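Mind looking over this structure? Questions follow.
Note that this complex is displayed minus one protein chain, with the remaining chains in position.
In order of appearance the chains are A and B, and numbering begins at 1 in each one.
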């Protein structure tokens, strides 16, 4: 999340009661999670295993639980509990703001857009022109929805991500990351019934122009879907994944987090994608493989009995 | 879709600005998509690859982008853009009619039927007797729901199908087929929570008498489900499939479009059905096979190391 305007490092250090290590005379532009961090951003780390990754990321400011060496153009904010400090900053800049109206006064709906009855529109939502929102849709805070978009009934846009700070040696194993990201649905996108699109935990979840989702599709937090993608029913994509333009996922495909699927890749139904995939190829299987290789394997399996006979009956 | 009453071919040709080739002195009874077309119907085709299939189908009238030979009992309607002409006809006979009421005045609810709060009922819906519609259900236009039906919360009946006219060489890759079909839910059907049943794109989606669906089941457009079928949670069936009577699909089964599953077939959980299946058999796997054959294959796979040892260690 970018802050509304840059703030001094001093302000942040006072907010979270931190000791600054390094240059103090700079401005902080936002806060992000390690997968999405940019120059000028704050990030947090609380385990030595990830110290190097954070310090060498694009982040300019690292909230950390002990002083370490830091490059000259960066600064540390040392606190006992970096995760709690992260939450404090997020809640300061994007506080939880429940709404008791069906359409918040802080939201806007464009011309010629049809909003059916029983649609909930939260705070700071923008909906474009010539869009149709069917009954019983929920659009949570900070979503941006473009022109000529269709969202069918029962879908939820901007739900909170499934993302927890996990430590099994404390009483509360899973602490929810507060969500400060948004959902951005670009023009000409169509979303089926009973889909769920989580808002970004720290960045944005984006559905690219012209992309079409069938019913019961799930898109995780901070995932970026390109233009003209197709997803058939019951596809699920975990958090912070990237789908380039023109990707087609057939029914019930599952996609793991923080990976990239290349342009115009086609994934057959029920496949499970665990890692990056090159574009312009066709894939199948759980775990997924090149579709032709997978199909040949299915044939090879059928030949085992013949092999067995040949080898064992000699 | 059948028209409310037959119209002259002349009327249609003027509506879409087409040149008639063949006999003009006939009545058009409806319009349909190639998988569902009947005698008296219009159909459209815009790619030479499908010309023969369309001309040899049951359709009496073919909207096409060039003149071709046609049997004496059929006629062509030649236009530059057959898909756009199809859309124009559908929108003429079944125009989009958004409703701003929770229950449209054009809909009827039978005696002793319980409609919980927060249920949306669109235009031209008929609901039978002694039926229960739980909260937060959405029933869109033209659905017909029988007697003794149960629809649990969050389900969406009559959403638009996932069906696009696709051309990757134009600016807009995917153009939505306008939906003119209905959903027909016969007597004694029970539908779980958060299910989605798409209306027919050009025909009807039918759920047969006595069939029971668990939660989060998806049924695609124009699919015909027989009587006394069972579908466990998270089953997904694509468009224009046919399930005969007494079919059982266990949890998370996926079924491809335009195929037929025979009577009393049983498909084990997580299977993927890609083509027609004979009835009265048990199936398993993704891709699906006869369950016994699949189970034997799983055993054969476990014997590969033994084979390897025997062959390689000699």
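As a convention for this text, contacts are C-beta pairs under 8 Å (C-beta built on N, C-alpha and C of every residue); 3 or more make two chains touch, one makes a residue touch a chain.
Treat the numbers as computed from the prediction; the structure is a model and nothing was measured.
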item	value
Given B:99, B:136, B:205 or B:289, the one touching the chain that is not displayed	B:136
In subunit B, positions touching the absent partner	114, 116-118, 132, 134-136, 150, 152-154, 188, 190, 192-194, 210, 212, 214-216, 228, 230, 232-234, 246, 251-252, 269-270, 286, 298, 301-302, 304-305, 307-308, 311-312
Interface with the undisplayed chain - residues on subunit A	98-102, 118, 120, 136, 138, 140, 154-156, 159-160, 162, 164, 168, 172-174, 176, 194, 196, 198, 216, 218, 220, 234, 236, 238, 252, 254, 256, 270, 272, 274, 286-287, 297, 300-301, 303-304, 307, 310-311
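Assume only the chains that are shown with their structure count from here on.
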item	value
Inter-centroid spacing, subunit B versus subunit A (mean Cα positions, whole Å)	32
